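Starting off with a structure, shown below.
Every protein chain except one is present and positioned as in the full complex.
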Amino acid sequence: MSSQHSVLFDAPGPRARRRIALGNVVGALVVLGIAALVVAELARKGQLSWDLWGPVFTASAWQDYFIPGLQNTLRAAGFAIVGAVVFGLVFGAGRLARSRTVRWASGVVVEFFRAVPVLLMMIFFWLLLGFNRIGTEPAFLAVVIALILYNGSVIAELVRSGVGNLPKGQSEAGLAVGLTGGQTLRSIQLPQALIAMLPALVSQLVVVLKDTALGQIITYDELLRAAQIFGNGNGNNLQTLTIAALVFIVINWALTSVARWLSRYLSGRTSGATAAGPGIGNPTVVAGKPGGPGNAIAATGDPSAM
Amino acid sequence: MGDFLSQFAELFANYDVLGAFWVNIQLTFWAAIFSLILGTVLALMRISPIASLQWAGTAYVNILRNTPLTIIMTFMFLAVWTQLQIRMSDDFATNFFRFAVIGLTVYHAAFVCEAIRSGVNTVPLGQAEAARAIGLPFLPAARLIILPQAFRGAIAPLGNTLIALLKNSTVAAAASVSTETSTLMREMIESNSDLIYAIFMTFAIGFVILVIPIGLLTTYLSNRLAVRR
C-alpha cells in the first residue's frame, strides 16, 4: 500500500494533512454508519438474538456439521489440486510440444475446459456417473473431476506462460550441452517454471476451495451444504451461512498470505517471474499469446506481492 | 444417425435452450455494469490517501474475494429473502433475478476493484508527478490522468473478470433463478438421459461461443489501447 502513495501523492503539506485527517474522520463515520445501519436493521429483525446464534456455537454443530463438512471440502479440494497439477503439467507440456498436432490438440482441450462453466461440468459428470452407476460417491467424483478439468487447464496455461517467461538463455544452454528439446523442457525449463509458479498454484488452490462449494448444488456434503442442513433444522440459515463463509474466508486469506510470502521468498531463487494469481479463475489471457512479461497474471497479481 | 438428429431436434423444440442462454447473458449484462461501478468506487477508495476508506475497501475486497460465490447466492435466497424478508419484486422470477444480479455484483466488484488497481499500477510514477506538477489535486488528477490510463492497462484483467462473470452466472441456480442454463441442462438430461453427451456438448459449446469472442476482443483491445511506453 505504502508504495502506491508514492505513485499518486506527494508527501502532504500541513493543509493537505488537515484535509486528509478530516476526510479520514468523515470516511470512518460513513463506513461505521453503514455498518451500524446494517447491525440495527438485523437487530430490528431479531437476527442478533441468542436463539439464532446459540445453536451455532454448540459442540454438536461443529462435531456433526461444520467439521465433517469442512473435511469433505478439503478432501475434494486436495484431490482436485493434485489432479489439476498433473493435468496441467501434461497439457502444459503438450502446448509446448514440438509436434504441431499435439500442440493443437492440447490447445483445444485447454481452451474448451476453461470456457465451460464448472457448474455445468459438475452437473454433467454427476448425472453421467449416477446413470452409469460408476463409483459409490458420484457427487464427490463429479466435484473432483470438474475441478481437475477446469483448474488443470488454468494450470496448463500457467505452465506454458511460466516456461515462456524464463530467460531464453536457459533453453539455449540446455541445447548447447547436448540435451534434446524434450530433455531441456523436462530437466531445465519445467523445474524452474514450477518453482516460479508455486505462488500462482497456491492462489489457484483458493479458486479450487471456493469452487468446491458448487458441490452443494449437486448434493455433495461439503461445508456449505452442511451449514445449510444445520441452518434449515434451526431456522437460522443467516447465522450458519455466515459461519461457513467465515471459515472459507479465514482459510483462503491464509492461503493468499502464503502465496504472497512464497512469491517474495522465491523471487530471488528462480529466473522465472513469480506472482500470485488473482484468484478468480482465468488468470491468463484467454486467446492467449504465449505469455510475455506483460501477461495478465503479472498484471492482476497483487502488486504488494511483486 | 438420422434418428439421433430427429431426437435432438425434438429436444430443442421442447426446451428453450436459447432462452436459457439469454437469461445468463442478461444476468451477466446487469451484473457487469453494477460491478464495474461498485468496483471503480472500491478501487478509488483503495488508492485514496484516506486511511479509513483504504481500510474499508481492502476489507471489502478481502472478504468478498475469499467467499465462495455459491455461499453468496445461497445467502441471497436463504438469508436475505427468506430470513430477512426483503423483497425485490412481487413477481418471483423478477425477484430472484434481481437477487442473483446483486449476488453476482457484490462478488465480482471485488475482482473489478483489483483489476483496476492493477491497471493503476501500470501507470508510471512520472504521470502522477506530472499531474501534480501542473497543479492538479487528487481527484482531477485521478479523473484526467491516472484512471484513463489505468482503465487501458486494466482491460485484460477486466476482460478475464467478465468471462468469469458470464460463467459464474450459472451459479444463479443457487438463488432460485430456474430459467438459466445449468438448471435447464439438468432438467433436460434428467428426462432424456440417453442424450446426455449431446445435451452437455450443446451447452458447453454455447459457452465456448460466448467466451471466445470476449477473450479475442479483450486481447485485441488491450493490445490496441495499450499505452506504449
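Note that the chains are named A and B in the order they appear, and that numbering of residues resets to 1 at the start of each chain.
The criterion applied here is as follows: a contact is a pair of C-beta atoms (placed from the backbone, for glycine too) under 8 Å apart; a residue touches a chain by one contact, two chains touch by 3 or more.
Here is the rule we use: contacts and distances are computed from a predicted model.
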Undepicted complex member, UniProt protein name, chosen from "Cytochrome bc1 complex cytochrome b subunit", "tRNA 2-thiouridine synthesizing protein C", "ABC transporter substrate-binding protein" or "Phosphate-specific transport system accessory protein PhoU": "ABC transporter substrate-binding protein"
Touch with the omitted chain, as defined above, among B:T70, B:T105, B:N160 or B:S176: B:S176
Option from A:L42, A:V102 or A:I229 whose C-beta touches the chain left out: A:I229
Chain B residues touching the omitted chain (full complex): 77-78, 81-83, 85, 87, 91-92, 96, 176, 178, 187, 190
Touching residues on chain A - with respect to the absent chain: 60, 63-65, 67-72, 74-75, 78-79, 82, 130, 133, 136, 138, 140, 187-188, 191, 194-195, 217, 219, 221, 225-226, 228-230, 232-235, 237
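Just so we're on the same page, only the chains that are shown with their structure count from here on.
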Approximate Å spacing (C-alpha centroids) for the pair chain A, chain B: 16
Partner chain A, residues of chain B touching it in the complex: 47-56, 58, 62-63, 65-72, 74-75, 78-79, 82-85, 111, 114-115, 117-123, 125, 128, 132, 138, 141-142, 146, 153-154, 156-157, 159-161, 163-164, 167-168, 170-171, 173-174, 181-182, 185-186, 189-190, 193, 196, 200, 203-204, 207-208, 211-212, 214-216, 218-219, 222
Chain A - residues contacting chain B, complex: 1, 4-10, 12, 20, 23-25, 27-28, 31, 41-42, 45, 47, 111-112, 114-121, 123-124, 127-128, 131, 206, 209-214, 216-217, 224, 228, 231, 235-238, 241-242, 244-245, 248-249, 252-253, 256, 278-289, 295-296, 299-303
